[in-house]
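Below you will find the structure I want to go over with you.
Excluded from the complex is one protein chain; the other protein chains are retained at their positions.
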Amino acid sequence: MEAVKAYDLELQLRQLRELRQALELKMKELEYAEGIITATKSERKIYRAFSDLLVEVTKDEAIEHIERTRLVYKREIEKLKEKEKEIMKKLAELRA
Amino acid sequence: MEAVKAYDLELQLRQLRELRQALELKMKELEYAEGIITATKSERKIYRAFSDLLVEVTKDEAIEHIERTRLVYKREIEKLKEKEKEIMKKLAELRA
Amino acid sequence: MEAVKAYDLELQLRQLRELRQALELKMKELEYAEGIITATKSERKIYRAFSDLLVEVTKDEAIEHIERTRLVYKREIEKLKEKEKEIMKKLAELRA
Partner (left out) sequence: MEAVKAYDLELQLRQLRELRQALELKMKELEYAEGIITATKSERKIYRAFSDLLVEVTKDEAIEHIERTRLVYKREIEKLKEKEKEIMKKLAELRA
C-alpha cells in the first residue's frame, strides 16, 4: 500500500516538474524575444499567435504582453514549487 | 471490480475535462484575437495556420473564421459537458 | 491471457487510428490552404514553418510543398489503414 502511495506521489511530482519546466522555458523564450525587440533600433515586425491565427502587434503591445505573461508565469511557477515541496515532504515522511 | 470501474470512469472524466478546457482556451484566444482585429482602425496583417503553412488572410476572412470556429467549439464544448455529467452520474451511482 | 492480448490489440488500434486521423486532418488543412492560395487573384504572402523558424515562400513553392506532402500523407494513411485491418482481423479471431 505504501509503495503504491509513494509511486503515486512520485508521478504527481514528475508531472508538476514537467509543467514548471515548460513554463520556465516559455518565460525564457519571451524574455529572449523581449531582448531582441528592445535591443535594435530598426523596427521588427511582430506577430502574436492566437490559436491558429497570427495577428500583427506593435512593439509596445508585444512588450506589454511579455511583461504581463511573465508575471502570470512567475506566480504559477512559485505555486508549482510550493506543491512540489509539499509532495517531497510527504514522500520523505512515507520513507522515514 | 467496482474500484476498477470507478477508476476507469474517473480517467474518462479527466480526459473529457482536459479536452473541454483545451477547446475553451482556443475559443478564448480566438475571441481575444477578434477583439484586437476589430478594435483598431489601423489595419493589422493576419495569417492563418494550415498545418505547416501560414497564409495571409484579410480582416473579414479572419473574423468569419473566428465566428465559424466559435460555433463549432461551442457545440463541441456543450457535448463534452453532457458526457461529463453522464459520467459523474454513473460515478455517483457506483459510490452510492 | 486472451483478455490481455485483446486489450493490447485495442490499444494499438486506437493509436493507429489517432495517428491516421491526425494525418487526415493535416492533409485537409493543406488542401484548404491550397484552395485559398490558388483561388484568389490577389497575391497572399505565405510562410512555411520549419521547427521554430518561419520562412517566406512563393505561391508556387507552397503549392509544390502541398502536392508533395499530400502524396506522402496519402501513402502513409493507406499503410495505417492496412495495419488497422490486420489488427481488427486478429481481434475478430481472438473473440471468435
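Labels A, B and C are assigned to the chains in the order they are written; within every chain, residues are numbered from 1.
Operating definition for what follows: a residue touches a chain if its C-beta (ideal position, glycine included) is under 8 Å from a C-beta of that chain, and two chains touch if they have at least 3 such contacts.
What you are looking at is a predicted structure, and each value in this text was computed from that prediction instead of being measured.
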Partner chains on view for the chain not depicted: A, C
Of C:Val55, C:Val72 or C:Leu94, the one touching the omitted chain in the full complex: C:Val55
Hidden partner chain, residues of subunit A it touches: 26, 29-30, 32-33, 36-37, 44-50, 54, 62, 65-66, 69
Contact footprint on subunit C, counting only the chain that is left out: 45, 47, 50-57
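Following the convention adopted for this analysis, only the chains that are shown with their structure count from here on.
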Arrangement of touching chains [line / ring / star / complete / other]: line
Rounded Å distance, subunit B centre to subunit C centre (Cα mean): 22
Euclidean distance of C-alpha centroids - subunit A vs subunit C, Å: 31
Multi-partner residues of subunit B (at least 2 other chains): 45, 47, 49-50, 54
